[in-house]
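Omission of a single protein chain aside, the complex is shown with its protein chains in their original locations.
Labels A, B, C, D and E are assigned to the chains in the order they are written; within every chain, residues are numbered from 1.
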């Protein structure tokens, strides 16, 4: 579909009607990342062991944001999410002084519309939480790029990002 | 300051105490962007004129998210924001088939802690709203990188991102 | 039905049980208005073209309030709204110095209870937003009357306001 | 002041900066009403005595909505309300079959901007709650007109609605 | 089931997937209590008659908290509650100077997961509200113990607390 359907005949935003759409299982998976300095990297890694766990807090933030998506994104439909998960993966190249944590948010529902926005919002909120908890050790962190990796379910069919 | 101060002696997250910090005027400015395809670019630009204004909705989403930051980011202090603004700037290179809208969120407060997170959250929510309203015309959009550009006020002094 | 069903045997408010009610498509349409002075009228009309669009912000406020109705109205059931739209219509009589914008909020869901409150809440929030954004140019604005125009779906049948 | 200050140079909505404004005590008082049929009137009055108290629930809804105003009205500044009260007053003319309850919401704060919107929002949410709890006995209820009665404090001075 | 299912393979919290679970009617009933001093007891009892009704406010707080449970408890699934009720019961032994009000929260839904947390949260919020409204007359009040009394529906079967 190639039109902006979020507008009514007056040219004003609306929440599009989905009452005729079928309830199916739908999933979406989004990713973002946070690029940090070496000090922050060491503190997060150590913290996970003994000094306090930044990623545990980010995880909770992401899950709660997923549930809150329709209050953050104006035209998003409220949805009963059936599952939310977030995973972290470090990409570290010490020689190049490069420290980046990748976040993968997976959201599932059984509903009438997709959960792409919930996955993107979960990833974003988790990344922002990492920024917040580490910013005393360096404000140069960079979040993203943030993007949808894949979705399944719904009339528009499955989507998988082509990374070629 | 170079420690993760968001943890207590048990190694668990806490919201750090700021009751001894002075109330001063503080500002922060953050940026992100959304890279879109040509179709979406044309629809947003036209919409701003007559068919519906995606960026107006994104603007509202960003401002409301700024006010809601302490409910989205777990260790963020609640703050009485005194001003929030978001600006948009297109970077288009038709020859290279490149269409990107940059978002700049500026937040001000008179309070005991900074507003970096509010600016970053405002920019993120506005970008996610653009994604949401345009995703029917292409799910390959990329959000970010998202970063802090500058902050003023507070004991830790001013910050300005060094883009060299 | 002619009883206040929102009370339990102790005479205290409860959220009535709807778990036995059928899921059907339900719609509701409510209206309100904002009576403004000539200055505000001109500013809103011009703004829609070039200086800033008050009604676009009101539209977003109304849609978000519709989704948030069960958090604003204590005994309202949470509902997965499937569609929300708001339209504006000016009634202007310059000779009589009368400037009034009418708001029409339409809400749809597929659920076990009606969406009258969501439509009324959307209209009210949108009207309050117009008041907020224009009050620097005159605080005498009057909101309403606010009322339900029609509803469809559900056991109690359809309703259409008799305006005779 | 006679301009729409809620827009930036791009013509987009912003939350105006109030960081230079003084903190003073500010009050606002708003009113609305709900016109009901005789059956609803009798049920509410009896309920107040023994069967369940509609107005007690409306009171709580109004107070909570006042505190939530900056989340409902997009460009409203968050404010630390220092006091909220709501009063009810029946205007009944049985001969004319006319039953109307007037609501008066009073809000106080010590802050940098006024509380007109909080008073208007409190009155509106309380009225909507009355509608919700009584709608099984008649959907013809009419809410409003809703308006500001007076405000005190702040640079723009006091305001009192001229009802002549 | 005897494992902590709320963690993913990385040992981090997740909201477990329930998209394969059946939608059935589910109920839960939880209890807590507030132990007060004689002065508070007399004020609440009188208030119920003529001076203001603490329990009416607590009732509303409990019902709204039930609806808000998935925003308060991080790993809770959002649920469309179909009914919420709260009852109060005094246990008074004047000879022993003992005044305690018991709260019973009953929650119903038609959904894919149980409502135990909603019932416990409703009871807790109602009890906290009693504390709040009476604390000027004595801060020694004690809330709880808080516990689940029974649940019905769902694969794990019914539960009834064994009070032997």
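We adopt the following convention: contacts are C-beta pairs under 8 Å (C-beta built on N, C-alpha and C of every residue); 3 or more make two chains touch, one makes a residue touch a chain.
Computed from a predicted structure; not experimentally measured.
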(Q) Checking the contacts here: which visible chains does the omitted one touch? (A) A, B, D, E
Q.
Out of B:40, B:80 or B:148, which residue would touch the omitted chain in the full complex?
A. B:80
Q) Going by the touch rule given at the top, which residues of chain D touch the chain that is not shown? A) 25, 55-56, 59-60, 63-64, 66-68, 79-88, 108-110
Q) What residues on chain B make contact with the chain left out of this view? A) 8, 10, 12-19, 70-71, 74-75, 77-80, 111-112
**Q.** Contact set of chain E toward the excluded chain (per top definition)
**A.** 1-8, 11-13, 32, 39, 43-44, 47, 50-54, 56-57, 60-61, 64-65, 68, 71-76, 116-117, 120-121, 124-125, 127-129, 131-137, 139-148, 151, 156, 159, 161-162
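Keep in mind that, in the parts below, only the chains that are shown with their structure count from here on.
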Q | chain B residues counted as touching two or more neighbouring chains | A | 53, 56-57, 60-61, 64, 68
Q: Chain touch graph shape: choose line, ring, star, complete or other and state it.
A: other
Q: Provide the full list of chain pairs in touch.
A: A-B, A-C, A-E, B-C, B-D, C-D, C-E, D-E
